[in-house]
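The structure follows.
What follows is part of the complex, with its chains left where they were.
Every chain is named by a letter (A and B) in the order it is written, and numbering of its residues begins at 1.
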Amino acid sequence: MSEALIIGIVVFVLAAFVGFEVITKVPPTLHTPLMSGANAISGITLVGALATAAAGAGALASFLGFLAVTTATINVVGGFMVTDRMLGMFRKKPK
Amino acid sequence: MTELLYLLAAVLFILGLKRLGHPRSARSGNLLAATGMLLAVLVTLVDLQVVSWLVVIAGLAAGTGIGAMLAVRVQMTSMPELVAAFNGFGGAASALVALAETLRAGAETIPAETGVTAVLSVAVGAVTLSGSFIAFGKLQGILPGRPIGFGGTNALNAGLVGVAAVVATWAVIGGSMTPYWLLAAVALLVGILGVLPIGGADMPVVISLLNSCSGLAAAAAGFVISNSALIIGGALVGAAGLILTFQISEGMNRSLANVLFSKFGVGEGGGQAGDAAAVQRASVDDVAITLGYANSVIVVPGYGMAVAQAQHALHDVADALEARGVEVNYAIHPVAGRMPGHMNVLLAEADVPYEQLLDLDQSNPKFAQTDVVVVVGANDVVNPSARTDTSSPIYGMPILDVDRAKTVVVIKRSLSPGFAGIDNPLFYLDNTLMLFADAKEALEGLARSVVEV
């Protein structure tokens, strides 16, 4: 196994533990926004998509890269915005 | 430096997730996570030797435009399906990253261990994509909400997973692009056939599980391109999403395996209406008198309130009653409506005070001492057969025991069943009055009449 793979595994396992521990008993009201926020975070794949798109290796790879950036950006931007909108509704508007 | 900034972004994700779990801090948590994401993207753009700016900028612009438009435009009631759609896009992106990177590096030259992670990313990403869009379709009503499938669905799916495993092995050892494309196709099929047989009522669980998958796909893509931000962020969401999935299915009183493989609620879809002669009807004025002379009233809102957008009218009725000295509370069932928290959001929009919202455990002991319960467009969540009828598809689900109140008023348009497609014995009880009307119209009428009695 390569060094990079091993380090990746160590980092993955630790981060997964953090993910498990960080979510404690969440009130049902917050299930949807939390799901939506976590979903936006999984759009971190955008960083990978940028790397791929930037490399510009051939038409097909570029096209895939473009698609990847677009879809990932939809996920990120839409995800955080809609979560914010949902959470905004929980707050009483000042009259 | 890049790595440390990625770490900072990951820390912001962690703190954001943590805060998202608590009512007071949730909104700031979302902002924190978004800040982390912005940081990660900026760092990447600065750090990269960008060859084709056009592709990058076009992609970012298109994605931002589409994402923002969808997020702003969509109706409150459609938010769950929107989350599903976004999630599908995320899965697609991870699969595409792995495909593009394999293509760029050359399928012949990448080492086997990178091949393994690429294959994982493609498969999990594609399942997330197709599964999420089937969920979207079911919630939007494009596809029928009831489970679709035949006897051998589970077996067929198991077979497809086997095929995917073979194709994946081929990809890792074969050294050509063909099996990668094939794998993506098979995985898309697995996602479709895996979600179709699940009833629409369980879609929140499915979406949450697919969300966890999209995290894993991102982490796998991170291994392919050796990027720690993807690995950490993906692992975080993969794990947190899994925990959340268990919590959501627990809130619906279902086990995860049961949700995924049991075709819950194979009801007739449409469902037949009950016997209208057997119920006691009441007019708006009858109900106004009953309410006006009560001491305590509990309102139980359901999906019908959301459809009719009757939350403001409901608040007006409550105000009128409170002006007469009647005590008014709201009992919120955890799965009332079509997404967790649906009722809370709508009532908050109508400025109903947070303190008046009671959850299941708070409200159930109160019904026996309550004069009138008003059920506004709710059905399954107040169906007593969940307590008594072992053959009912919702048997065992904790319900709001409204039948224990002195009088129950049910406001709905007909005797049609709700989401689960089953009849409701509550409607035929001696202490139940049926007010057949659109929720908004009925409540507007009530708000006027209550003042006059």
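Miscellaneous remarks
In this text, a residue touches a chain if its C-beta (ideal position, glycine included) is under 8 Å from a C-beta of that chain, and two chains touch if they have at least 3 such contacts.
In this text, all values refer to a predicted model and were calculated from it rather than measured experimentally.
For the full complex in this file, the chain formula works out to A x2, B x2 (one representative per kind shown).
Heads up, the rule we're going with is that only the chains that are shown with their structure count from here on.
The distance from the centre of chain A to the centre of chain B, each centre being the mean of the chain's C-alpha atoms, comes to 18 Å. Partner chain A is touched in their complex by these residues of chain B: 6, 10, 13-14, 16-18, 20-23, 26-27, 29-31, 33-34, 36-37, 40-41, 44-45, 48-53, 55-56, 58-60, 62-64, 66-68, 70-72, 74, 76, 79-80, 82-83, 86-87, 89-90, 92-94, 96-97, 99-101, 103-104, 111, 113, 204, 207-208, 211, 214-215, 217-219, 221-244, 247-248, 251, 334, 339-342, 344-345, 348-349, 351, 353-354, 359. On chain A, the positions that touch chain B within their shared complex are 1-2, 4-5, 8, 11-13, 15-20, 22-58, 60-62, 64-93, 95.
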